[in-house]
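Of the protein chains in this complex, one is absent; all others appear in place.
Our next item is chain A:
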Amino acid sequence: MSKQEKHRILMVSDFFYPNFGGVENHIYYLSQCLINLGHKVVVMTHAYQNRSGVRYMTGGLKVYYVPWKPFLMQNTLPTFYGTLPIVRTILIREKISLVHGHQAFSTLCHEALMHARTMGYKVVFTDHSLYGFGDVGSIHMNKVLQFTLADVTQAICVSHTSKENTVLRSGLPPEKVFVIPNAVDTAMFKPAPGRLSNREIVIIVISRLVYRKGADLLVEVIPEVCRLHPNVRFIIGGDGPKRVRLEEMREKTLSSRSSRYVGSLTEAFCIAILEAASCGLLTVSTRVGGVPEVLPDDMVVLAEPDPNDMVQAITRAIHILPRIDPQEMHTRMKTLYNWHDVARRTEIVYDRALRCSSQNLLERLSRYLPCGAWAGKLFCLVMIIDFLFWRLLQLWQPDRNIEVVPDIHLTNHMQDKTARDSNMYEHLR
């Protein structure tokens, strides 16, 4: 395993730091662990306000903030071929061998993967969300995903439910999809040193207060729980459109050892639960999406997304609470989830992707035709135009004119991993 060749990977997504979220964390931590394993990683994303150009992050992680402004929900304007020149330049400059795109909702990711395939690079795609099949938005999203995944080399999903969902949406053969879950940085999330008083139980809720994250469930559950268990205190963190309803409810109900509540309506992989478990908190969650796969049954209490069931689950959790040892939970989390393990498994996927055979344009076009009666031909047309545009660029700006960036080898980057783990966030700005 140690004699593997080292890859040069380009991570592409609209979602990266300084924006905060699950996908951003995933890309960052995965890149850092891959750099630790000796690979070279470059990240490409769009510009955030003034933050445009090339930046370097911890460990020599190079980030290209391409000067495109986001136009809707952190996505760049989809221009199909507008990103081809910049993607080609980056791929040649950094001598990339593999492109890894993240998140189906990111337009930059889809475009970059399309261009990378046109230019003959191997492509890996990771999907982080679950989508339905019935409404108009999902139907369009799934068609776009079908286009991108028709010709992807390998795909990764973050949970088994997510794998089923992706396979149904895109029509990929299941053997092409790998399940590699996210992980949590356990050094950042440690249990509180002292125990809180035994009398009072604190329930923390941290989430965006929107419909999709179950804020309405919260409004129904909290008064009931406070009525049944007078020694329970709720702390709610977060903001969003449903905050008004929560404030109203609070006015109406007027009235350390802690537990954590997550009541989302759909979740591909819930990192919040992992962070809570790493801090030694007992979690109560709704049984939706990929949540049942995430933790063993003794570390999380699951409930249906129904207020009565949630209240019963919280009651069960309060009874289990005295038997929980936060430190032991934290230690157990270290064995269950580990970013280095995720990076090693991703490396296996990269090795497989690079061993796949290259295909010429005609073979690739035949993969797009089964996508649909009209869609297949449309997709083929899009790829043909992309191919022609690429050839034109090669004539206009030949490959040899693009300057290759020399590699900077940072010494002592294998040193003291634990210290670096805890300092990861400090090197952001």
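The rule we apply is simple: a residue touches a chain if its C-beta (ideal position, glycine included) is under 8 Å from a C-beta of that chain, and two chains touch if they have at least 3 such contacts; residues count from 1.
We adopt the following convention: contacts and distances are computed from a predicted model.
**Q** Considering only the chain that is not displayed, what protein name does its UniProt record carry among "AP-1 complex subunit gamma", "Centromere protein M", "ER membrane protein complex subunit 1" or "Phosphatidylinositolglycan synthase family protein"?
**A** The chain we cannot see is, by its UniProt record, "Phosphatidylinositolglycan synthase family protein".
**Q** Among A:V54, A:L168 or A:L381, which one is in touch with the chain left out?
**A** A:L168
**Q** From the list A:L61, A:V349, A:L365 or A:M383, pick the residue that touches the absent chain.
**A** Hidden-chain contact among the options goes to A:V349.
**Q** Among A:E224, A:D306 or A:D351, which residue is in contact with the omitted chain in the full complex?
**A** Of the listed residues, the one touching the omitted chain is A:D306.
**Q** List the chain A residues touching the unshown chain?
**A** Output for chain A: 130-134, 158-165, 167-168, 174-181, 212, 216-217, 220, 265-266, 268-269, 286, 288-290, 293-296, 304-307, 335-338, 341, 345, 348-349.
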